[in-house]
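Next up is a structure, given as structure tokens.
Note that one protein chain of the assembly has been removed; the remaining protein chains are unaltered in position.
Moving on to chain A:
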Amino acid sequence: MYPFTFTKAASTHEALNAGRRGGRYIAGGTTLVDLMRETVERPETLVDISGLPLREVTVTERGGLRIGALVRMADAAAHPKVRALYPVISEALELSASAQLRNMATIGGNIMQRTRCTYFRDVTADCNKREPGSGCAAREGHNRTHAILGTSEACVATHPSDVAVAFAALEATVHLMGPDGERRIACADFLLRPGSTPNREQAIRQGELITAVEIPALPRPLKSGYLKVRDRQSYEFALTSAAVALHVRGGVIREAKVAAGGVGTVPWKLPAVERHLIGERPSEALWTAAAEKAAEGARPLEHNRFKVELLKRTVERQLRIVGGTK
């Protein structure tokens, strides 16, 4: 670990000032501290924001949900409004990490977490994300857990978050506060595909602070849920996952929100699947046909070819679980 200074921000204003001067924000620290120990991250100044008043979960005027950036994963998962309105969020959170980590890690930190690619986390390996221009050891290396969607020549690492997959499905927005004021950005635009600059992972500016994630209101009744497929049954990242929310009225799917995890360089929204569902009546055949579109554009690597088929089956299974068979 490289030496660093540590300050605790007493107010949002103080945090923004420290951030503008180059400070790195730290909340739960469950990703950042690990990476600092591995010298992957070498911040000179850490600004502890965990005391800031960003811990509220509120229902918005329109019936959506606003989750403060510093709400702990465990608290968000257990919140009655989250459970009632968006089970997909609770489920994604509860299937993440371990209880100990969920008690520390925050919602803002969760979507900022960095990839689990082992080459990224090993400073002796080539990694364009960690060291631009050094190459990508994973492309031709051990890449069983890597992405099949949204990859580039420069990077094939997955985004590891579960709840960000739910956020992507639900078309959440990220609320940011910076030296120049507040702004909102769609989740889909917040997390960046690697392209030729995999070191740039979020559309966040130096010193900007995530204040909340807002989930828009959706027509009710809404059924939603999250399926995570992984080698072991707990405390493990997804091989594939699917977040699904469906609004069915009069026997017809009126609204469908679907995204996949474990397969993309960012949480992977599946608009083609959604389009295939809307206006149709739930049926086994529909789930199969819709899921068939889940892996469109997939570019598998040597060890992760199975993810193409597994992704389709994961989406199909979760459509059935959420949508029922009739």
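Everything below uses one rule, namely that a contact is a pair of C-beta atoms (placed from the backbone, for glycine too) under 8 Å apart; a residue touches a chain by one contact, two chains touch by 3 or more; residues count from 1.
Everything below uses one rule, namely that contacts and distances are computed from a predicted model.
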item	value
Hidden chain of the complex, named as in its UniProt record, picked from "Pimeloyl-ACP methyl ester carboxylesterase", "Pyruvate synthase subunit porB", "Carbohydrate ABC transporter permease" or "Xanthine dehydrogenase family protein molybdopterin-binding subunit"	"Xanthine dehydrogenase family protein molybdopterin-binding subunit"
Candidate in contact with the missing chain, chosen from A:137, A:156 or A:277	A:137
Candidates A:18, A:32, A:74 or A:125 - the one touching the absent chain	A:125
Touch with the omitted chain, as defined above, among A:14, A:171, A:236 or A:292	A:236
Where the missing chain touches chain A, by residue	1-3, 37, 39, 116, 118-119, 122-125, 137, 140-142, 229, 231-236, 239, 305-306, 309-310, 313-314, 316-317
